[in-house]
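A single protein chain has been omitted; all remaining protein chains appear in their positions.
And then chain A:
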Amino acid sequence: MIEQPIIQIEKVHKYFGRVHALRGVSLDVFRGEVVVIIGPSGSGKSTLLRCINRLEEFDSGRIVVDGIPLDTAENINAVRAEVGMVFQQFNLFPHLTVLENITLAQKVVRKRNAEEAEKIAMDLLGKVGIPEKANAYPLQLSGGQQQRVAIARALAMNPKIMLFDEPTSALDPEMIQEVLDVMLALAKEGMTMVVVSHEMGFARNAANRVIFMDEGLIIEEAPPQVLFTNPSQERTRLFLSKVL
């Protein structure tokens, strides 16, 4: 039996006004896979990621997540509940404590009671290493801590897939590793992850597959050891020579 991909992206096109941001992108991601998308800025990698939970609408093509096509509003909400998203700017809710940030959606979307939601939240805060910050407000935390809370917030919904949109790009250098460590641990547990990142070290260590995008197209995809050492495309080679 051939396993169904958990994310199926078929010939997706996306325009921002006259800019053709995605030019027919197709990609399958399988359960438990860690896929890292790299590429120059403006290559459409964040746009593609944001299409997977439909934060970005696409103009044509098809995306199916865990058997649910992204078409009706109902389906989109169903997919979003199964897909965790971590943003470059963290996007924690500044008017809520760390604990409330992690419990709110559990309560209003998953309909868990307060006690259960808080237990899950505290477990996750332990997992990302900052249980003592439960009652702090996001702005009292460092960037690295905020991003770890954001990961815990997404995990609290028991997502089947985690999307990371340049999760370390807004961080000071000394905080990048603490976030990457959490992501590595998650990858080891078998979480399906799609990561847009400039962290080539993370891609090398954690990715099953690295995707190189440029100008709205997937130029090349390969396991990291192949793509980083022996890329088949000239454009990939050029990009890697600039970032490595």
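Basically, a residue touches a chain if its C-beta (ideal position, glycine included) is under 8 Å from a C-beta of that chain, and two chains touch if they have at least 3 such contacts; residues count from 1.
What we mean here is this: contacts and distances are computed from a predicted model.
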- Query: Looking at UniProt, which of "tRNA modification GTPase MnmE", "Heptaprenyl diphosphate synthase", "proton-translocating NAD(P)(+) transhydrogenase" or "Amino acid ABC transporter permease" names the chain we cannot see?
  - Reply: "Amino acid ABC transporter permease"
- Given A:18, A:95 or A:242, the one touching the chain that is not displayed: A:95
- Item | Identified contact with the non-displayed chain, of A:12, A:37 or A:105 | A:105
- Among A:80, A:133, A:148 or A:209, choose the residue that contacts the chain missing from this document, as touch is defined above. A:80
- When the complex is taken as a whole, what residues of chain A touch the one chain not shown? 53, 55, 77, 80-81, 83-85, 87, 89, 91-95, 104-105, 108-110, 137, 150, 153-154, 157
